[in-house]
Structure formats: structure tokens, C-alpha cells
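This is the structure I want to talk about, given as C-alpha cells.
For this depiction, one protein chain was excluded, whereas all remaining protein chains were kept in their positions.
Right after this comes chain A.
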Amino acid sequence: MHSNAPAPSEEEIRGVVAPLSSMEGPLLPMLHALQDTWGFVPQAAVPVLADILNLGRAEVHGVISFYHDFRSRPAGRHVLKICRAEACQSMGANALAESTLQKLGIGWHDTTPNGAVTVEPVYCLGMCACAPAAMVDGRVVGRVDDARMDRILAEVGA
């Protein structure tokens, strides 16, 4: 799926979100469902959500853009999150992040040219007693040093 897949149609979007419309406060679950399906929240979903929830398009856009989690375009094949919070900083997370980005030749939120990995900052993974921490596609890694990071990067094909 992702980068080369055709944009989802209105029917496909409705198919994903409509079953959730009986929930109390359904918008966040709907956005998560869209992102779980396509890897990002397609622009075409905005009018559909506005219609289903009887909201303005601007309101829906406002919600999507408020939250760090929702992407407007696909990420790389893997997502590497590096924790930047204080506990990880106390164990050298700043230097780790810097050297990782330098190795990959990209900045925060960027994807490597081969499409293998997107690097994102995250503020706390709850690994504060085994810092610094990172997360690769939902799998947490603790006490990350340069060697461990190199292994992670090799695994994701960066």
C-alpha cells in the first residue's frame, strides 16, 4: 500500500469509518482507523467525516491537525521514533538522535530516500528507567547506544 497506491475512494473511506459512528465521541477512533488502513489520513476523508458527523470541514481539519499522530501523507516502510524527553536526555538521547539523523542524512519527520524509514521524535515511551529509548514500528527498544541503533537501522534497511 502507501506511496504508489491510488487515493482511496469515498466509498472505501465510508466503509472504514461508518461502523464506528455509533460510538460516543467517534472522531478520534475514526481517524485512527483511517490511519491504520492507509498509513495516513487521506485528504478525501475530511468531507466524508464532516458529512457523517455533521461537522464543518474546517472543524474536522482542525482536529486532524491538532494531533501529532495523524499523518497527511504516507510514512516510509518503517517508522523509527526516538524519545526526546528529559529522562532519555539525561542518558544521552540528544547525541544519539543527532548521530542517527546524521548517519541517515535526514531531519526529523523525514524519510530516507530509499523509502525504508521515517524518523520521528516522541516525547516519552515510558522507558524512563532504561533510557535512552526508541520505538521501531511499535516495538520498544531500551538502553539504545550507537551499536544498538546501527543494528536497528540495518534491520529496517536504512
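The rule is short, and it goes like this: contacts are C-beta pairs under 8 Å (C-beta built on N, C-alpha and C of every residue); 3 or more make two chains touch, one makes a residue touch a chain; residues count from 1.
Definition applied: contacts and distances are computed from a predicted model.
J.: For the chain that is missing from this picture, which UniProt protein name fits: "Iron uptake system component EfeO", "Sigma-70 family RNA polymerase sigma factor", "Monosaccharide ABC transporter membrane protein (CUT2 family)" or "Formate dehydrogenase subunit beta"?
T.: "Formate dehydrogenase subunit beta"
J.: May I ask which residue of A:Ser9, A:Gln43 or A:Ser90 touches the chain that does not appear here?
T.: The single option touching the absent chain is A:Ser90.
J.: Which residue among A:Ile13, A:Leu80, A:Ala97 or A:Leu125 touches the omitted chain?
T.: Final answer for the missing-chain contact: A:Leu125.
J.: In the complete assembly, which of A:Arg57, A:Lys103 or A:Arg143 touches the absent chain?
T.: A:Arg143
J.: Name every residue on chain A in touch with the hidden partner chain.
T.: Interface residues of chain A facing the absent chain: 23-29, 31-32, 53, 62-63, 66-70, 85-91, 122-131, 133, 135, 138-143.
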